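As you look at this complex, bear in mind that one protein chain is not there, while each of the others sits in place.
Up next, chain A:
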């Protein structure tokens, strides 16, 4: 079972990963966007860390809804409402439970990803965060490691794609050959699940 502490560790591990990789995310964004993805995400998840420390939410659902709300308020760029919606909808789908199973998390994250799809109007293959999230959600029921690997592969798989959404889509053919920064940060978010489960959850059943 995954308890509230697991979800705090997930957010903390994401914040640490985003902080560590912020320069790389910004470099990816410099190639096809406006070169602020790393700093925006770092600012957003630093705010998430702050608020989770102060408000001490007591259920997995409230950890994620609180995190989502603060991402929308603090990020400033399009990744704010996209990641904010992802976490908030995932949190809402988890309801009031104090512990959830990995399968319930997989279903809830699926609902979050569906909300992102609706908000941004993107589909698989459009060179967006969905290219990491969709394959990850598909195998999340198997293991967090499988989800992490699927998200990473999905993010790398955006390199040859042509962007059809967001600012990168203005570049047309020139967006080909670069990894999508949103898919890269989504891979960090999914990878942090395995990290959160690692030391104290005994690495699964």
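Criterion: a residue touches a chain if its C-beta (ideal position, glycine included) is under 8 Å from a C-beta of that chain, and two chains touch if they have at least 3 such contacts; residues count from 1.
As a working rule, contacts and distances are computed from a predicted model.
S.K.: For the chain omitted from this view, which of "PepSY domain-containing protein", "Fe-S-cluster-containing dehydrogenase component", "CoB--CoM heterodisulfide reductase" or "PTS fructose transporter subunit IIA" is its UniProt protein name?
M.R.: Hidden chain, UniProt protein name: "PTS fructose transporter subunit IIA".
S.K.: Taking the full complex into account, find the residue in A:12, A:82 or A:109 that is in contact with the omitted chain.
M.R.: Of the listed residues, the one touching the omitted chain is A:82.
S.K.: Which of these, A:46, A:119, A:146 or A:171, touches the one chain of the complex that we don't see?
M.R.: A:119
S.K.: Hey, which chain A residues sit against the chain that's not shown?
M.R.: 40, 72-73, 75-82, 84-85, 88, 115, 119-120, 166-167
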